[in-house]
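What follows is a single structure, and I will ask about it in a moment.
Just one protein chain is left out here, and the rest sit where they should.
When the chains are written out, they are named A, B, C and D in that same order, and each has its own residue count from 1.
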Amino acid sequence: MSVATTNQRRRRRIRDANLPYQLATLVVFAAAWEIYARVSGGLLIPSFTETAVATVELLGTAELWRAVYVSNQALVLGFGAAVVIGIPVGILLGRFRLLERYLDVYLNILLITPMAAIIPLLVMSVGFGLASRVILVAVFAIVMVVVNARTGVRQVDPALIEMARSFGASERQIWTRILLPGALPAIMTGIRLGIGRAITGMVIVELLMVSTALGGLILEYRGLFKAPLLYGTIVIILAEAILLISVARWGERKLTRWAETTTARSAK
Amino acid sequence: MIEIRGLTKSFTGQDGGVVEALRDVDLDVAENEFLTVLGPSGCGKTTLLKIVAGLITPDGGRISIHGEPVRGPGEDRAMVFQNFALLPWATVLDNVAFGLKMRGTGKAEREERARELIATVGLSGFETKRPGELSGGMQQRVGIARALAVRPRVLLMDEPFGAVDEQTRRLLQEELLSIWEESRLTVVFITHSMEEAVLLGDRVVLMSARPGQVSEIVPVPLERPRSSDVGGLERSPEYAELSAYLWDRLRGMHAEHRPAKVDA
Amino acid sequence: MIEIRGLTKSFTGQDGGVVEALRDVDLDVAENEFLTVLGPSGCGKTTLLKIVAGLITPDGGRISIHGEPVRGPGEDRAMVFQNFALLPWATVLDNVAFGLKMRGTGKAEREERARELIATVGLSGFETKRPGELSGGMQQRVGIARALAVRPRVLLMDEPFGAVDEQTRRLLQEELLSIWEESRLTVVFITHSMEEAVLLGDRVVLMSARPGQVSEIVPVPLERPRSSDVGGLERSPEYAELSAYLWDRLRGMHAEHRPAKVDA
Amino acid sequence: MSTLAIRPRRRVPWARLLATPLSLAIGALAWEIVGQAASVRFFPPLSAVLARLAEMVGNGQILANLGDSLVNLVLGFGISLVGGLVIGAAMGRYRKVEAALGVYVYALLTAPSLVFAPIFFSLLGEGRASIVAVVVTYAMFVIVINTASAMRSVPGHLIEMARSYGASEWQILTRIMLPAATPMIMAGVRLGVGRAVIGMINGEMFIAVVGLGRVVTQAGGRFDGAGVLAVLLVIIAVALAAVGLVQAVDRRLTRWVPQTSKGKS
Partner (left out) sequence: ADVKEDGTLSFKVAVTEADLTTVPVLAAVDALKKDGHDVEIVELAEPELAIEGLAKGEYAISAEATSPALNAIQQDAPIKIIADVVGNQWALYGKPGVTSCDDLDDRPFGIFSEGAVATAMAKEWVSGECGKGKEPKYLTIGDSGARTQALIAGEIDATPLEIADTVALEESGKFPKIVDFAEATPDMHPQTVYANSEFLTQHKDVSQDFVTALVEQHEKINTKDGYLAKLAKKYLPDEKDAELKEIAKRYVESGLFDAGALTEKNVQKTIDFFERAGVIEKGLTTKDAADLSFIKEAA
């Protein structure tokens, strides 16, 4: 119990220590933005204050929340699929070298392919509905999940697998009792990075082809030169990304407290 | 009870080179014996132990326990690992209960048994800690408790105290001896340390490297029980004589293998 | 030559707790002395050594070398680290020359000097290897050569052989002794091992923990030179007596600090 | 001497060398078969895509635009590399810099960078500068983050060792921290170069329509599946070549890392 509270206290102190610096950065950034917008802003560049006002305004509209709801359907389904498919595939690749050797090149290709370019083809094949949005979100996110799960499995101490075998563990038990928990920190990192990618995918498909929801709002505000609302929407999307990633980080910490690194920051 | 005849094992390294880890090893371990194995690094000690554990299949030769050929890991054997091999995410209790769980023991029974063993190795009160919160010596106690929990007849230990500091090591040696004296398990114990080999073993198996072979088996004339005063034993002339003898033998092997120059 | 008076040092842990690592430590090290420091884990041995090295500033007390107060790392001292602290990307030659480079020695001179030291520690032929290609014992030879290369008057060694296997350790001990006997450096040598403390030291400093204090200083009556037969020394009655005495003292300290139960 | 002089018989690891080409061949075959069987416009068989590619190369469309795109890539990646290393090193070394920038860098890493396209346009116009800026938003942050955590995880005892020999702050940075951090930094650089290629195409598609991005946009607009995939093949080849180049540099810089601890990507 005492351990837990000191941990919390430490974490809180670190957060408190960071906050002034974070705020300072924000202030500098906001000031630079405000000045630039006032001096030489164009039609598409609102000032910081206008954007802040528009953001608050947007949050009070039903239209925004409807858009958030619709966009997030694709996010939840697509990202869920990426996790459910990606983790086992990653573990499989991490465990079986041969398989990995053959699939590695495709993972690399997936990692470097500009998905935006294939959106027209995707939309042609599965249409403009939820399906293409879900697929695109999944495709954006899954590489991160697979690659990290694979790395995680590779980092599992082989001695643990041997130990389990010495006690007669089956392959299934090795997966559930050794590989999955051992790879969990890396898997959680993959999930965190995957969320970022998933949100990117969600927005990009809406911007490029299926212009509903948040992407649709961006296009609309851009088309009407409502710059503050345009960037208000973008701020809200970024806020969602940060929120979800923070939740993932929190979950990561909860689930993998045992792996908290002991590498102290080098002096200074 | 353990009978090893003509055991051979080679490995193909990642670079395609072949290493002969064991050549023609013959060895018998008696029931209740405490056998220690000593030899330079890379001489095949771990390979030998893992073959006994059923984790590695030999290329040739026979190995049987109580007349039964070894075909894989079995309930009669349990291993204690050099680097502990504890699950970092599991509590002490779950780690100790791990072997029982793999063998399908029910929750209530395995926890009871685990608590018992935790008490035996002096870790009561630490049941809910995780390995990261324990010192090396405490971690290795967990490893020993885990192995003992499955009631093995043969305990296989691969340099179990190699990663533990000197003082803790002595305490663990004393504890291991008293556990062994009570339970009369059969123990095969690998070590790098001459003192340890002599202090613990009934016989010391000396192995030499490239290829890994049994070069000599040395009986230890020290009296039992030895658990009460490991420090005291060191003062006996038999101990001094034996350890000097082993040191000479090992230094010879070591010097042979210390390269003066390598071609890159 | 080293004079330590009333040294104190506390650390504030990450969790905000304060640990008193050293309390009121007085210690004198004579010119050319080989001083070994023994004590349970966490008693402040490393802290003490780093203060002498000038890497840590004490909270209170005085420390001077040849009457000069210590203000930071100095050219008169060199340290050998427990985990070798070799640069994994640099060759043996560059590692040995590292200290000289930091001190601005020219390339030709430092390479010549490095090759000399590499020969001294028996690593000629390995100049272009990287640490990853060497065994632990060979790595620590590199660490020792690096320290000797800068011609220190004081050699500070923090459990230098802790990560090396038993047999290699004995060889390194013999080598270190013969180097020291030739050069007559002043050595402060931390160890966890009683045998090592006795085999190497002129005096053994026994430290106790919480707070870290010097509890006793034990002179070693064994004859010099000892380098020729470390194994043989162990058979002498003085050695047996002294090591038994130290073991009793240490076991006492250790048992005191072995927690029976913790509050979670 | 004798023992080590025996050189182990080395076998060429054919199985490993052949895995990638073999795997690509299987993939290509599967693509061809599925493409033929499906017979739909959005998924033409490989042969059709290659034919289209040959045609596009023939009429000069690919090569002319490729050069343009590569300039964008090289500039953007170069800036990302320098910026990523400097900011990352500062974040890794100085807690205050990390405190000030950390959250934002993470936010930018995960943000859908495409939404910033109009900002770049407003700030930098439609020229090369905007596209390079998009490349930078795609590539830089992953380098920053890897560099920062690489610097943070440099073993403290190496720094202490250097200090004990009187190393200066600058010497510690250049002689200890940078080399020690290199493997992890290079992992970030490898990810960064892949992202840079994506940024290059996106910049060319969503600000000024130039380079390969222009070719792919036009093909997409016509729903010319073979055209899109043909350009995509070129882009993937460019990206794989870029990643391969980084890997080659990586191998040179990190030869010292022991095999066992050298995790892939």
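What we mean here is this: a contact is a pair of C-beta atoms (placed from the backbone, for glycine too) under 8 Å apart; a residue touches a chain by one contact, two chains touch by 3 or more.
Keep in mind that what you see is a predicted model, and the values were worked out from it rather than measured.
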Of A:219, A:235 or A:255, the one touching the omitted chain in the full complex: A:219
Residue among D:43, D:77 or D:121 that touches the chain left out of view: D:121
Of D:52, D:93 or D:214, the residue in touch with the unshown chain: D:214
On chain A, residues whose C-beta touches the chain left out of the figure: 42-44, 120, 123-124, 127-129, 207-212, 216, 219-220, 222-225
Where the missing chain touches chain D, by residue: 61, 117-118, 121-122, 125-126, 205-210, 214, 217-218, 221-223
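The working rule: only the chains that are shown with their structure count from here on.
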Intercentroid distance (Cα basis), chain B paired with chain A, Å: 47
Geometric centre distance via CA averages, chain C-chain B, whole Å: 31
Junction residues of chain D, two or more chains touched: 155, 160
Sites on chain C at which at least two other chains make contact: 264
Complex contact set, residues of chain B against chain A: 50, 53-55, 73-75, 77-79, 81, 83, 85, 87-90, 98-99, 101-103, 130-133, 150
Touching residues (chain side chain B, partner chain C) in the complex: 40-41, 124-126, 128-129, 135, 165-168, 170-171, 192-194, 231-232, 234-235, 240-241, 243-244, 247-248, 250-251, 254, 258, 260-262, 264
List of chain A residues in touch with chain D within their complex: 17-18, 20-22, 24-25, 29, 41-42, 44-45, 101-106, 108-109, 111-122, 124-125, 147, 151, 154-155, 193, 195-197, 199-200, 202-204, 207, 218, 222, 230, 234, 237-238, 241-242, 245, 261, 263-268
